[in-house]
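In this view, the complex is presented without one of its protein chains, the others remaining in place.
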Amino acid sequence: MSPASRYTYLGPEGTFTEAALRTLPEAATRELVPMVSVPAALDAVRNGEAGGALVPIENSVEGGITATLDELAFGEPLMIYREVLLPIAFALLVRPGTSLGDIKTVTGHPAAQIQVRNWMAEHLPEAAWESAASNADGARLVQEGRFDGAFAGEFAAPTYGLEPLATEIHDAQNATTRFVLVGRPARLAAPTGADKTSAVFWLRDDHPGALLDLLQEFAIRGVNLMRIESRPTGEGLGKYCFSVDAEGHLTERRVGETLMGLRRRCLNVRFLGSYPRADQVAPSVTRGTADDAFTEAADWLNRALDGRG
Amino acid sequence: MSPASRYTYLGPEGTFTEAALRTLPEAATRELVPMVSVPAALDAVRNGEAGGALVPIENSVEGGITATLDELAFGEPLMIYREVLLPIAFALLVRPGTSLGDIKTVTGHPAAQIQVRNWMAEHLPEAAWESAASNADGARLVQEGRFDGAFAGEFAAPTYGLEPLATEIHDAQNATTRFVLVGRPARLAAPTGADKTSAVFWLRDDHPGALLDLLQEFAIRGVNLMRIESRPTGEGLGKYCFSVDAEGHLTERRVGETLMGLRRRCLNVRFLGSYPRADQVAPSVTRGTADDAFTEAADWLNRALDGRG
Amino acid sequence: MSPASRYTYLGPEGTFTEAALRTLPEAATRELVPMVSVPAALDAVRNGEAGGALVPIENSVEGGITATLDELAFGEPLMIYREVLLPIAFALLVRPGTSLGDIKTVTGHPAAQIQVRNWMAEHLPEAAWESAASNADGARLVQEGRFDGAFAGEFAAPTYGLEPLATEIHDAQNATTRFVLVGRPARLAAPTGADKTSAVFWLRDDHPGALLDLLQEFAIRGVNLMRIESRPTGEGLGKYCFSVDAEGHLTERRVGETLMGLRRRCLNVRFLGSYPRADQVAPSVTRGTADDAFTEAADWLNRALDGRG
Partner (left out) sequence: MSPASRYTYLGPEGTFTEAALRTLPEAATRELVPMVSVPAALDAVRNGEAGGALVPIENSVEGGITATLDELAFGEPLMIYREVLLPIAFALLVRPGTSLGDIKTVTGHPAAQIQVRNWMAEHLPEAAWESAASNADGARLVQEGRFDGAFAGEFAAPTYGLEPLATEIHDAQNATTRFVLVGRPARLAAPTGADKTSAVFWLRDDHPGALLDLLQEFAIRGVNLMRIESRPTGEGLGKYCFSVDAEGHLTERRVGETLMGLRRRCLNVRFLGSYPRADQVAPSVTRGTADDAFTEAADWLNRALDGRG
């Protein structure tokens, strides 16, 4: 296969990321390559060794995945083309024949520990927890006999010759992870009508209200902010940039004008892509902010400049 | 002379408006025609009988001249091409030979009464005031012998065969009237670098904060509002439109985008012209709002749409 | 009668102001005294010669009555206790026996001229207009035979021995004048649940956005602005104060905190009164801005300061 038909993802095999990637129709015709880290998965795209990479960006329990946010904000530019939402449902995976009473040690990604805390307190109050590099890696360690049980997605069981002893055991209802399919920047695809735009902006200064001013750029044009996360710029405490998702597509006038407004007033803006919303919800467009209102206003301006206002 | 070389003004002869008009260099080569009212002066322009009309729009003591504001907002569209600022200095005009002790009755425009109130209380405490239709008309009535003194501009004295008995007698320091030279709409002249833009906008609804939202359109683009006046729309109490002057010229991007923003969100916007500021003060342009910042941002948007962001 | 039981009003007898005053139940037991001007009516209250004064403050066609606005803003402090709304319906008053064909000259207040312009153009296209000091004064001049007809309220006819030749002849539908009953400042009466608060504020400086900042004080506390008018301060062009009406009563926490916010940030604030709305419409109170929300928040703050948050 050509590199373009290869997709990397945050591995190893059996992670939720792989499960998310497999929900994409085109995954069936791609070579799927697990990588050891988010930066590694993205670097393969940057280097031309892969056409895309699927990485987690946000979890409804844990929050933003900082490795992904920072790679997209600070690394060599990439663009988001798709998003995938995956409910996070943990199972307790064990070697065949293991019963609850046999379990003295368990493992999993540190994030898993938080999400199964209550279940463990009730069902495995005596079991010792030790963190693994990933949930799938925990499953591998159980396969190798180093732990008695691993918290991971049920789909990881066959890969490691394990069996689910209990399923749906996460504490939080509606725990969901959001993944993004990232590629090298290219000309934007047309809007679908239910799109999302991601960007990062760096405030020019930190006067009281600088963030407020920038949120105004969105608000006065009726562009709804769906996510905002501050990330340190690395230049010292109190120096932040902001990673945001907004409703709409960059080709829509209200979104384009908003991002141009940010561009004018910020130290820097990095556009991260406009792509279809996984939930397919079309945004409600405030009166006066649809493309035809922009077109009408531009016509009006031309008439006014011409003395025909 | 052709109608185009005729300028009407709020008459009669000898008013401050005539004095203001004569400060314009081109007045020397125009036929200057006094009219009985602001609507009459403007209608002559609308009808093609005159090329321009000079009318008062604002006084630093009395406030907005509602006849002018309402004609510009509601009448057949006209455009402002120039503004003139004239310090308002009152003189007491009398028939030759009259002394202060002879003065039993005085007249003038009602606005004059307010501006000379203190002076009258001190120097003519017993004199009876009766209002005239204009200051110049008051001078005419003194000439005819119906009053003993008229408060008017000193320059009106020769026209009516009167003499100034006292000058500089207005109470308020810095009393100034602002006049506008109005013509039929035409293609906008180029900006001078120290310009002003006038417009009227009608709020779409009266939700709490509707005005606030629109002031935000100016603020986020760094466009300073110099004047804002509410005027009733005539549709009942509580129904207003807003007449504004803002710094800058409609061909400047921050001003154009602001007015397009108003256009999108308002029930209606009427552009009244971009013209040189009489005080020739260049506006301070906030970082990120100059034309080159807009151009750079538009280039950036094109690159982003193209995958070269 | 004692001075306290005397009400002055903008005279002469037969004006709309008198008609408005007579809609107040207590007018029946007061001595009603016409005065020649708004300042005269108000000064009688300031001097203790009257307990109250009714003056027009706003007209749905003409806009704010600047004499009243400026007296309340700049004169010795007074307070508004009541408002009255009166539909403005003009009649053409003539001496008994006069027919339309007899009418060569008409009079009225300049504001009347604007409001009956269309009617005159249709029914009295040849009649000459000359302005009178008030509509009632115009009626008196008709009685004296100096004019053939006067535009005034129908109720003025008997006072001057005239007859209405035509009624309901004003152009604008819904033309309404708003009057305020003004007295010397005193302890505020309790809110009725449908109240209005009037105030004047002077911006500390004229940086772009100063007005915006102050409107924010209202907006974030859910206090709806019903009227805002800029008035020159008399210190030169471009120097304004703002006269506002807002929903609610000063004893309501959201209103009190708003006005304290203005007080802190403005050069000056003058409170002009909280009084029942003539339309008796109770404001919609935004979530989190009712008095109980303020009380709960104050309790919360005390607990937080105490370590019991």
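Some notes on this structure:
As written, the chains take the letters A, B and C, and residue 1 is the first residue of each chain.
Note that contacts are C-beta pairs under 8 Å (C-beta built on N, C-alpha and C of every residue); 3 or more make two chains touch, one makes a residue touch a chain.
Worth saying up front: this structure is predicted, and the values here are computed from it rather than measured.
In the entire assembly, the chain absent from the figure touches the shown chains A, C. The chain omitted from view is touched by exactly one of A:A89, A:A172 or A:L305, namely A:A172. Contact with the omitted chain, checked across A:L100, A:I228 or A:L305, is made by A:I228.
In the full complex, the hidden chain is touched by subunit A at residues 58-63, 66, 85, 131, 133, 172, 174-176, 178, 208-209, 211-212, 215-216, 218-219, 222-232, 234-240, 286. For subunit C, the residues in touch with the chain missing from this view are 77, 79, 184-188, 204, 213, 216-217, 219-221, 250-251, 256-257, 259-261, 263-266, 269-271, 287-289, 293-294, 296-298, 300-301, 304-309.
The working rule: only the chains that are shown with their structure count from here on.
In summary, no chain was found to touch both subunit B and subunit C.
Ranked by how far their CA centres sit from the centre of subunit C, the chains are topped by A. Subunit B and subunit C, compared by their mean Cα positions, are separated by 25 Å.
In this assembly, the C-alpha centroid of subunit A lies 57 Å from the C-alpha centroid of subunit B. With centres defined as mean CA coordinates, subunit C is found 59 Å away from subunit A. For subunit C, residues touching at least two other chains: there are none.
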